[in-house]
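Presented below is the structure to which this report refers.
What you see is the complex with one protein chain gone and the rest in place.
Take a look at subunit A:
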Amino acid sequence: MSGFRTLLYKEVLRFWKVSFQTVGAPVLTALLYLMIFSHVLEAHVQVHGVPYAAFLIPGLVMMSALQNAFANSSSSLIQSKVTGSVVFVLLPPISYVEFFLAYVVAAMLRGLMVGLGVLLVTMWFAPPSFIAPLWILAFIVIGGGIMGTLGVVAGIWADKFDQLAAFQNFLIMPLTMLSGVFYSIHSLPEFWQQVSRFNPVFYMIDGFRFGFFGVSDVAPETSLAVVATSFLLVSAATLALLKSGYKLRS
């Protein structure tokens, strides 16, 4: 597994060397969201009996973690494909499983780091409680894993940066923005509540939030089951894709 270890190290080093962009920027973005939304809505809205800012913080933490987990594996792969340096990973004796694990774990780590950063700068606005930290950890780790895996798929599939941007803007962004980061789905019309239940990101955020407040739209066990199953499914599909050598080995 030494190939895995080095590839993971390289992937972490890669985003860490540009952490201003890869960690700093998303933390600032989340902070802006919080300041604007909480300023506008704080006086008017309470969700699950908690003030809006307190409700929003876990959602922002998770959304930032998920988007950055996706960004990490996808941008790393497309860059090394476009520049051709992916050959350095393809020539050594690294199995497709090691390849998969290294990219996904690095993505999870970036997600965790961004999530932690967002939490640290936003928690001063409305100190959150941490009722069930294990649920918090479970959802952010598995959620990051799912997004990191989707990033691997997108990075391998896309031949150009604009194709990757399309994947990000038309799939990942809507899934994360329409997942209950900014609202409880119970505030939605019945139809859109039903639609939200088909969005796996909704369960990630809802379960994650349960860890902070002990209340959620659906039972956390249900969310965990949905999220874990999703992770298994996308991982299996991605491993099959990597094994086939799709777009990596002709």
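The rule we apply is simple: a contact is a pair of C-beta atoms (placed from the backbone, for glycine too) under 8 Å apart; a residue touches a chain by one contact, two chains touch by 3 or more; residues count from 1.
To be clear about the criterion, contacts and distances are computed from a predicted model.
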{"item": "Name of the absent chain as recorded in UniProt (options \"ABC transporter related\", \"Glutathione import ATP-binding protein GsiA\", \"Aminotransferase\" or \"L-lactate dehydrogenase complex protein LldF\")", "value": "\"ABC transporter related\""}
{"item": "Which residue of A:174, A:214 or A:245 touches the chain not shown here", "value": "A:245"}
{"item": "Interface residues of subunit A (partner: the chain not displayed)", "value": "2-3, 5-7, 9-10, 13-14, 17-18, 80, 83-85, 87-95, 245, 249-250"}
